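Here you go, one structure.
For this depiction, one protein chain was excluded, whereas all remaining protein chains were kept in their positions.
Right after this comes chain A.
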Amino acid sequence: MKIFRISGGIHPKGNKELSAEKAIEPVPMPSVLRIPLQQHIGAPAVPIVAKGDVVKKGQLLAIARGAVSAPVHAPTSGRIVAIGRFVAPHASGLPGATITMRPDRRDEWGERLPALDPATAEPSALAERVGSCGIVGMGGATFPSAVKLNLRSRHALHTLVINAAECEPYLTCDDRLMRERTDDVFDGIRIMAKALGVAKVLIAIEGNKPEALAALTGAARATGDKSVAVVKVPTRYPMGSEKHLVQTLTGLETPARALTADIGIVVHNVATAYAVYKAVRLGEPLISRIVTVSGKAMVRTGNFEVLIGTPIHHLISHCGGHVEEPARLLLGGPMMGQPISSTRASIVKGSNGVLALAESEVPSGKTMPCIRCTACVVACPCGLAPFDMAQRIRNDELDGAVKIGLLDCLSCGSCAWVCPSHVPLVQYFNYAKGKLTAEQRAKHKQEETKRLSQFRDMRMDKLKKAKQEAMAKMMAEREAKKKAELAEAADEAKVTE
């Protein structure tokens, strides 16, 4: 298949050899599971259980709220011991609403949804199943998958792209999943294609995963399904960016501020496909995921099947702890992942990696002034001028930064990766984006207040007017009455005369 070139991008050291050959292993049951209610983009889920409740594995704990949200299920059987705020797996370390449960170690399934046969099920039923099983994009973006499977109603879709690029260094969880559970993954992909009603599926895998490529190619051949093509894409970061992946595969550039669906293409992560398989074929909600544990500060690296809600420290100690005090502890890959503020935080649906990087793996450059070398311009896959945006942000010219593309930035970090001056470019961009969102929110609030007060004024005006009108009417009536009485009296007088 013809591959199209995208501009920009970088070739960071993969470091995948640290875990690529380690088969997926289960993790012993932790003594406590802490399940955040916000594991997806959108509104947090709303709990329907209470402290003290005894729940079964797979039981619904919290329901989705609104159109963009996802429900949360019990990863095992046990007792709910708390519902409250707990440290969330965010860089901020701010607490979020969390259900805490104590496993009873019996791991008993509750009622499971009946299996669906994708051959006979309605596409909308498949999407609904994905939604009710709490599946979200598992590549890290955590967008509720059902919403993306329902795009058919509003867009003319023709292609499903499966993002199996796994372009972040260190991460091998998708690689292992494809190698070890090939048929299930492939089945999930075909179910998604069915739900979307597309005629063509492209599975994109970076060239540095030959085994996964071979496995899925074999699966495609075995089914004889000609509509599915497995495509080897160049090993180049950020190949996993939706729009760039689509362009690499089809040559189509997604317009700014638009979705790939606007050009007829939907992108789903390969791990999501596996979750879809489980939801549709087995009726199992999303209660576990594959996580890569890696980094030279780890005693043992590997790929693990981890229950959602497992404390990060449990996973780390299962891997033997650290060789040395890690210089960096990250959730996700080293390019776009986040520092872990507390290892008491949990593995959630979007957690693809726990990395403990040793001193030797962490860049140590001092930040120097920008020398306008334009390496960042060359590296940016979005055609931006990062040094210029950073300069404007530094001068507090947020509007200027927006004008030259700040909101088109992916925060992929390619620019900062190449910068010889170690300018923390992404930090500038994230700071500015955060500030803009806050400003917008404040403006929104202000407008809302204004609207409300205007509304009140209007109501008062109306009331006043109504009162006045009523008064005037009364006066008029009284006047008329008086006149009539007078006239009557006069008439009477006339008569008597």
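Everything that follows uses one rule, which is that contacts are C-beta pairs under 8 Å (C-beta built on N, C-alpha and C of every residue); 3 or more make two chains touch, one makes a residue touch a chain; residues count from 1.
Keep in mind that, in the parts below, contacts and distances are computed from a predicted model.
Student: So which of "3-oxoacyl-ACP reductase", "Ion-translocating oxidoreductase complex subunit D", "Molybdopterin synthase catalytic subunit" or "Cation:proton antiporter" is the UniProt name of the chain that got left out?
Tutor: Going by its UniProt entry, the chain not pictured is "Ion-translocating oxidoreductase complex subunit D".
Student: Given that one chain is not shown, which residue among A:Ser227, A:Thr254 or A:Thr343 touches it?
Tutor: A:Thr254
Student: Just name the one of A:Arg106, A:His422 or A:Arg478 that touches the chain not displayed here.
Tutor: A:His422
Student: For a quick check of understanding: of A:Val54, A:Ala222 or A:Cys373, which residue touches the chain that isn't displayed?
Tutor: A:Cys373
Student: Of the residues A:Ile3, A:Ile404, A:Met458 or A:Met471, I need the one that contacts the missing chain.
Tutor: Touches the omitted chain: A:Ile404.
Student: Contact with the hidden chain only, please: which chain A residues?
Tutor: 10, 12-13, 91-93, 169, 243, 252-258, 262-264, 328, 330, 334-339, 341, 357, 361-363, 365-366, 368-375, 377-378, 380-385, 387-388, 393-394, 396, 404-405, 408, 411, 413, 416-422, 424, 426-428, 430-432, 434
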